[in-house]
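Every protein chain but one is kept in place in this view of the complex.
Chain lettering (A, B and C) follows the sequence in which the chains are written, and residue indices restart at 1 in each chain.
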């Protein structure tokens, strides 16, 4: 992974760790369900943003190297796997 | 696209066209909302299954040709685009 | 369902039926995979928009009647069902 991508993802994961602590407090304090769900949704969207950065990085480095180096099947199967996971 | 993939997708689209006609009848006959939503969800899952076949076909043909032929940026940008669309 | 909701959904389903015919032509004409997937995604988003209208209608009529009429369990189980389907 490019070091700029890595730094960006590490910063975002730190924020997400804080959001999870926030969620734990919301639940402990009996916050209104709708407000908790709004917050879990925000965390999922933050994780999706990380996935998009990871995927961009993966396509720009590993995939090109794999396909040029004869590992087409591996490259293809892995992209397909995360493409299918994206809906989950 | 491989002709076997094409045949499979054409057959599935025919089924989906029938499902849409079915949905139009459900709505015309004032079918219970929950049953209509169950059916729209089935159609979306059928479309997702087509996308997975298209993507597999795309990765196995176009992408490999593009990357070996110097069109890495195009290949990368397009996979990223449909990867992001997958959540919609 | 309110008749205004019904008219809106019938109009949208007609458009979607046309989009499916468009998809069938795209595939028959060997259109570029990425352009086909972009179109399947548009159809799924159109179906999601219909689900949102159906759900709004359901909540404004059936659910209120059910809960006031002692059918809380049915109302609850059905909303939960379509809520879980929404991710599929």
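Note that contacts are C-beta pairs under 8 Å (C-beta built on N, C-alpha and C of every residue); 3 or more make two chains touch, one makes a residue touch a chain.
Predicted model, so just to flag it, every value in this text is computed and none were measured.
Along chain A, the points of touch with the absent chain fall at residues 1, 6, 9-10, 13-14, 16-17, 20-21, 23-24, 27-28, 30, 32-34, 36-38, 40-41, 43-45, 47-48, 50-51, 54-55, 57-58, 62, 78, 81-82, 85-86, 88.
Hidden from this view is one chain, which touches chain C at 48, 52, 55-56, 59-60, 63-64, 67-68, 72, 75-76, 79-80, 82-84, 86-87.
We take it that only the chains that are shown with their structure count from here on.
Fitting chain A to chain B on Cα positions gives a rotation angle of 180°, stated in steps of 5.
The distance from the centre of chain A to the centre of chain B, with each centre set as the mean of the Cα atoms, comes to 23 Å.
Averaged C-alpha coordinates put the centre of chain B at 16 Å from the centre of chain C. For chain A, the set of residues touching two or more other chains reads 87.
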